[in-house]
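One protein chain is absent from this view; the other protein chains keep their places.
We just call them A and B in the order they show up, numbering each chain from 1.
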């Protein structure tokens, strides 16, 4: 597991942790049942506060990405394949809508965007 | 309590231990004249060691008390430690007298007097009376004020005694003094009682002062 915290990022730190773990789970880099570092250990490794780390884990648990067993620690939750696909699609959707927003701001129309996407995808 | 006494023993400066040696010189010559000065020596050195163990600038004393009060020990215990340390210093003073007396016996064959048990008790009482003056002042103000006021008393007494020995016939005064004491067991008893009362009152006063103090 890799987490890189950026101070220049405007996102709160707990969110950065959450997003990065989520992404690694969706990409399959963190397999099911993988043990995650304890909240306190992760806080120490990242030199951040315990509560911040705890919040990231809490939200990941709420969204069903990880499971926490008191006294045992936190693990990557076993993902239902359809659910996983759905989550993956949702991630792509989020990223795409970000791109669309930028495109609109720069006056790039759908056709141009599609063309660019196709070109990049086939590369 | 052991830690507190150990701390006082550790923090006593070398000068504190050496000073009595300077003091022994005039005392030695007088003592050889037959007078029994063990009381003066033991008392004075005990007081000196007790008071000097608190030596320090106002700032270093404040920091020292701040440190001790932050350690797991009550303020009452700290004060108790100081009064108990006075016992320890008196004992050390007695031992140093014994050592010096033996050294002198070995090297010059001169015998220094050992005094009586009663005269030693008198010495202990005297030391505690003086220390009873010192500690309330120490906890209320600081080392400088307390030592300044307290050290004057035994110094005056000592010089007064030396002075009177020179003024009067050399042996008559101590002899009178000893006769007076032997004949007045009641006086002894009262003196011990009074010194105990003074010490106890002083201890309670020191605790009351120190427990309210902001460090």
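The rule is simple: a contact is a pair of C-beta atoms (placed from the backbone, for glycine too) under 8 Å apart; a residue touches a chain by one contact, two chains touch by 3 or more.
Methods note: contacts and distances are computed from a predicted model.
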Omitted chain per UniProt, picking from "Lipoprotein", "Ring-1,2-phenylacetyl-CoA epoxidase subunit PaaB", "ATP synthase subunit b" or "ABC transporter ATP-binding protein", is "ABC transporter ATP-binding protein"
Out of B:18, B:67 or B:185, point to the residue that touches the absent chain in the complete complex. B:67
Contacts of chain B with the absent chain, listed as residue ranges: 2-3, 6-7, 10-11, 13, 60, 63-64, 66-67, 69-74, 212-215
Determine and list the chain A residues touching the chain excluded from the picture. 10, 12, 14, 40-41, 43-44, 47-52, 55
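Just so it is clear, only the chains that are shown with their structure count from here on.
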Between the Cα centroids of chain A and chain B the separation in whole angstrom comes to 76
